[in-house]
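Have a look at the structure below before the remarks.
Heads up, one of the protein chains got dropped from this complex, but the rest are sitting where they should.
Letters are used for the chains, namely A and B, taken in the order the chains are written, and counting of residues starts over at 1 for each.
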Amino acid sequence: MRRIAALLLVCAAGAAEASDIRASREFLSFDLRAQQDDPSRHPGWLWVEQGETMWSRAPASGKPSCQGCHGDIATMRGVSARYPQVTPTGEVINLEGRIERCRADNQQAPAFGYESEWLLSLTAAVAARSRGLPVSVATDGPAAAAVLAEGRRLYTTRQGQLNLSCAQCHDENAGLRLRGDVISNGLGTGYPAYRLEWNGMGSLHRRLRACSLGVRATQFSYGSPEYLALELFLADRARGLPVETPGLRR
Amino acid sequence: MATIAARITMPETAKKGEIIEIRLLVRHPMERGIDAQGAVSVRRQILHTFRVRYAGEEVFHMDLSTGIAANPYIAFTTTAVETGEITFEWVEDGGAVYQRSAMLTVT
Partner (left out) sequence: MARTRGPSRRDLVGGASLGVALLATGVKTAHAQASSDESFEQAERAILSGRTPKAAGVEIVMPQLSENGNSVDITVTVASPMTAEDHVRRVHILAEKNPFPRVATFHLTPRAGRAEVSTRMRLATTQEIVVIAETSRGELLRAQREMIVILGACVDGG
């Protein structure tokens, strides 16, 4: 994209420090932010509602519905703020992965699949219970530290035909304009989010794939170890800032 | 008559004669059937008509087109005349009809 090349002419000096990182909502226009805050006008809530309906629906296998084991969906408050999680053996599980695992192990039902209406709805519904709560992902222990390091490496390494790293846009040039967009800190705290560009809801991994495509780099697959490591790094970077799911994005 | 995912925002109660605002968001991709290059690719599949009935009459009606955004948002007003159900109906290309409703209590 030639327009990203133009960006290099307006590079600000230096990398963003932790105190420079701001919530994604602060980078939205006045109109979009108002819409994100208005549940009567924000289409993302349609998916949250669909997810709430699914929560109490038992699978065909006869195993319990989500409600059957977890009780009311209100018990999911705070859960999304602690994802993704890293097991002691170094496996990274994000919220989508956790839901799919529950579905397979406890409901004996087939996986929904990334970007399916069903997985987006259920993930959005669970994550919405943490809306406004500070991101508080756990990164202690050697396993998590290794994943975090890998995520940081991906974030700071130049990639693609445009030879740009995430940091160059989202740290060094956050707040500046790139065509019609204002570059955010790229936190990902609003995902699954309703994106105008997609005319619908999408996951964080879908957004990351769009970013990869944007710099003409290899797009990793949904749920790939690369995007999961990056997801952990982004969550760590967003520590203390509010979960915004369902987010509204351009 | 099938149902459709929709969010309806309106007061639960109103005084007789009060003008109330009703807002709706409905889950529908409003497939234009045209890809980014302007070529016809998939079938057009949109909600082309939206109708509202209240207290025995159609009180509002909208003709939609491919120029209406996906997951359509519609807001309009109506006068609270009597306690009753307000029904919302969307008609899709091909003839499928989707319906939702909400109660309004008028004091």
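Note that a residue touches a chain if its C-beta (ideal position, glycine included) is under 8 Å from a C-beta of that chain, and two chains touch if they have at least 3 such contacts.
Just so it is clear, the structure is predicted and the values come from calculations on it, not from any experiment.
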{"item": "Chain not shown: contacting residue from A:P39, A:G90, A:G160 or A:G175", "value": "A:P39"}
{"item": "Footprint left on chain B by the chain that the document does not show", "value": "2-5, 7-12, 19, 21, 23, 27-30, 32-34, 36, 38-45, 47, 54, 57-70, 72-79, 81, 92-96, 98, 100-102"}
{"item": "Hidden partner interface residues of chain A, rising order", "value": "1, 3-4, 29, 31-32, 35, 39-40, 45, 49-50, 52-54, 56, 117-118, 121, 178-181, 183, 196-197, 199, 206, 209-211, 213-214, 219, 250"}
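The working rule: only the chains that are shown with their structure count from here on.
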{"item": "Euclidean distance of C-alpha centroids - chain A vs chain B, Å", "value": "31"}
{"item": "Chain A residues within the chain B interface of the complex", "value": "39-43, 45-47, 49-50, 194, 199-200"}
{"item": "Parts of chain B lying in touch with chain A, wherever the complex brings them together", "value": "5-7, 9, 23, 25-27, 29-30, 69-71, 73"}
